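Here's the structure we're looking at; comments come further down.
Of the protein chains in this complex, all but one are displayed in their positions.
Which chain is which? They are A, B and C, in the order written, and residues in each are numbered from 1.
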Amino acid sequence: MSLQTTLPGLSLKNPIMPASGCFGFGREYSELFDLNQLGAIIIKAATKEGRYGNQTPRVAETSSGMLNAIGLQNPGVDKIIDNELPFLANYDVPIIANVAGSSVEEYVEVTKAFARTSTVKAIELNISCPNVKEGGIQFGMDPELANEVTRRVKEVSHVPVYVKLSPNVSNIGAMAKAVEAAGADGLTMINTLTGMQINLSAKRPLLANKTGGLSGPAIKPIAVRMIYEVRQQVSIPIIGMGGIMTAEDVLEFLLAGANAVAIGTANFNNPMICPEIIKALPSVLNKYGFESVEDAIGKGHENEHTDLSRT
Amino acid sequence: MSLQTTLPGLSLKNPIMPASGCFGFGREYSELFDLNQLGAIIIKAATKEGRYGNQTPRVAETSSGMLNAIGLQNPGVDKIIDNELPFLANYDVPIIANVAGSSVEEYVEVTKAFARTSTVKAIELNISCPNVKEGGIQFGMDPELANEVTRRVKEVSHVPVYVKLSPNVSNIGAMAKAVEAAGADGLTMINTLTGMQINLSAKRPLLANKTGGLSGPAIKPIAVRMIYEVRQQVSIPIIGMGGIMTAEDVLEFLLAGANAVAIGTANFNNPMICPEIIKALPSVLNKYGFESVEDAIGKGHENEHTDLSRT
Amino acid sequence: MINKQMMTIVKKEQIAKDTIEMQICGTSIVSSAEPGQFVHINVGDGNSNLLRRPISIADVNKGEQMITIIFKVIGSGTDQLSRCIVGEELDVLVPCGKGYPIKSLSITKALLIGGGIGVPPLYYLAKQLQEKGVEVTSILGFQTKENVFYQSEFEQFGPCHIVTDDGSYGFKGYVTDLLDKESVEFDYFFSCGPTGMLKAVSKRLENHKGYVSIEQRMGCGIGACYACVVPTCDESNGFKKICKDGPVFRVNEVVL
Partner (left out) sequence: MINKQMMTIVKKEQIAKDTIEMQICGTSIVSSAEPGQFVHINVGDGNSNLLRRPISIADVNKGEQMITIIFKVIGSGTDQLSRCIVGEELDVLVPCGKGYPIKSLSITKALLIGGGIGVPPLYYLAKQLQEKGVEVTSILGFQTKENVFYQSEFEQFGPCHIVTDDGSYGFKGYVTDLLDKESVEFDYFFSCGPTGMLKAVSKRLENHKGYVSIEQRMGCGIGACYACVVPTCDESNGFKKICKDGPVFRVNEVVL
């Protein structure tokens, strides 16, 4: 059973990769399993300068989900290049660098810095982080701004650029079309939905940042819907994510139109989830009559409605 | 412990009411408990003519949630007035009529029809139903359209008008301000988030309508965040909903700024949930130091951040 | 009158592949249950399996307020239910829907046609028919040998034909194939099973009076949410709710 799939800049052994921010720079997980098993790795967001991020508490648990407000904590792109990429270069796994910023210039600078390395095979343009006061998400809410930042980053990037879409928008298709028009090589979606939990004892939001990004199985139906919708409106490939916990979930995303998938929150529940899903995937594909990963991509769009009992 | 709270047009024994579409017109639940216990009842959406709704399957289960695509099935406003309201008039519970439509004219007509009855104490303007092809949600995605339909309905309504907001928008605050400016007496929020589940065997969306509205505990953090956000931007009261399952959840919504709450999906899990929550509410309010429902409203906005361990 | 109650699991047994028979015990209302009605069970903890699961009533022991259910493990809810142990309590809505209206029918010979997990409600039906002095013939269809259950139970009431898709047990083929071969006399037929089977049976027996029990994904299970509607055949553009007006309908009453 072939799990291989090819995306711009990425030749993947399998369609499974950890999602940005949920896997650090791979070191911790490398102690638990061989990273060579992974299709790719999307590393934690990088900004130009190091950022400390938000106050704690930064995470809260919700029904079938979690909220996070890490706030783009990272050591800054130069330190990532110096201290983290050499470690990741030891593995035969394509690295996707998640690029964040508060201004178009910052996105451009960070991308330029990554462009000087050979380890980074693609850029994931994070215009959808809901957890920082300025920068980030406004680019992901407005098609024109998204178009501009994508265009500018494309100008300086030597590797394909995937734009990470925010689900906190009225019209996800319009966002996707705007970044496709700007030359994006692919999309990754979805980032988290903005949410809040209130601590009844403290009588204030539990997260120090008040709001946080909702991820996990709770948001899966929203992710699947958005991917399905976007798949019908653009032709660039999609790396899908949002609540994936099982190989069946992966197939659901492939059917919706994702070309590969990323796994975020599930890593916290089970740090072995990526290799476990990779192992389970062939038999799940087989069970539902698919001969390869590529065979399944987009196949949820083709069949007419049949009754529950006849399926 | 006083559970009473007063909203435009509604003098509520307690802040608990079933949400529209999850309680029909009350008949079925009246066989399970005495409806007089409820703070109010929001009845199923009414359109001008009867509608058959979408094909089945119309519901799917998701992690901590469900998708529905009923599609505004209802017998039409005249039959509701003739056949359902007389039954509800037997109870000492204010009735809120959920008004839907495909055009401003239809909203106006349905509102006018309800205005001729004495049983309906408030209108809930449903500009947020994601499950019908035309009408409904486009009014809930565009502040100008929302403003217009609200204004027109206000002109003909003899009772206060609550506008039901859709969470499928980039800027919920802008929507809230637009309908407040149009004269809305209150807001109800949130309606469902558009989602999808794909049936792996059938290789197509499970719901006949493809997409459906996501409700239940999965969406609670989104509801709480939106209510918190809107509370800071408008001064009209809010009836909050989205994933409430317990009396603690009710308190969380009150702290976020809701003046009362509605309970939807939880009725399917436990048809006795409304009376059970009403019964549990006084001791929960007491446990967290509140003397009444009104005492708790909006109180999640006031406290500075304190550390996890000190709360 | 539907009731919500906690019912205690008093017996649990696997009777075929992935198929579990469970006896649950509750209070008085239980004895009013009629064949074809169902229970709506809360199998989750509010997070997982938020929606209740509808399962047919397969038998009622009125004296002990006990109901038998038989279910197949097909997904997370039935899996969860299968893990419950004797002594545990289940949160159940009971009895739901309308059953086979046998009290108001005058029948002498009945034909029961069940398919897979559609077989269970026919057992209590057969029992009640026998009490009324009706002659009962049953045709029970299963996928394969290891899925077969309740053969001897149905044989108590009269002739019982087992049919399997692959012929690994009994007659090979569909229940309708058997109808073509065997001639059975009856004045009413009663059927429950997958929609495909119900369609084939309704067509094959279109000149007969009969009742079918149908399935649909449910929300409330009590008639409030309109999740489970089915169009009526009478061209009035009407509809029925499977959970409240059904799950049993006159043949050709609703569109299968």
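The definition used in the following text is that contacts are C-beta pairs under 8 Å (C-beta built on N, C-alpha and C of every residue); 3 or more make two chains touch, one makes a residue touch a chain.
None of the values given here were measured: they were computed from a predicted structure.
**Q** Check each of A:Thr5, A:Thr47 or A:Ser63 against the chain that is not shown and name the one that touches it.
**A** Of the listed residues, the one touching the omitted chain is A:Ser63.
**Q** Pick out which of C:Asp45, C:Glu64, C:Glu182 or C:Glu206 touches the chain that's been left out of the picture.
**A** With C:Asp45, C:Glu64, C:Glu182 or C:Glu206 as choices, the missing chain is touched by C:Asp45.
**Q** For the chain left out of this view, which of A:Gly195, A:Gly216 or A:Gly298 touches it?
**A** Counting the whole complex, the residue in contact with the absent chain is A:Gly216.
**Q** By the contact criterion defined above, which parts of subunit C meet the unshown chain? Give residue numbers in ascending order.
**A** 45, 47-48
**Q** When the complex is taken as a whole, what residues of subunit A touch the one chain not shown?
**A** 21-24, 27-29, 31-32, 44, 52-53, 56-61, 63-66, 68, 70, 73, 216-217, 245, 265, 267-272
Here is the rule we use: only the chains that are shown with their structure count from here on.
**Q** Can you identify the chain nearest the overall CA centroid, using each chain's own CA centroid?
**A** Central chain: B.
**Q** Let me spell it out: compute each chain's centre from its C-alpha atoms, then which one is farthest from subunit A's centre?
**A** Relative to subunit A, the chain whose C-alpha centre sits farthest away is C.
**Q** Quick one: subunit B and subunit C, Cα centre-to-centre, how many Å?
**A** 36
**Q** Express in whole angstrom the distance between the two chain centres, defined as the mean CA positions of subunit A and subunit B.
**A** Roughly 33 Å, centre to centre.
**Q** Counting only Cα atoms for the centres, state how far subunit A is from subunit C in Å.
**A** The mean C-alpha positions of subunit A and subunit C differ by 46 Å.
**Q** Counting only residues that touch at least two other chains, what does the list for subunit A look like?
**A** Counting only residues that touch two or more other chains, subunit A contributes 63-64, 307-308.
**Q** Which residue numbers or ranges of subunit C touch two or more of the other chains?
**A** 47-48, 216-217
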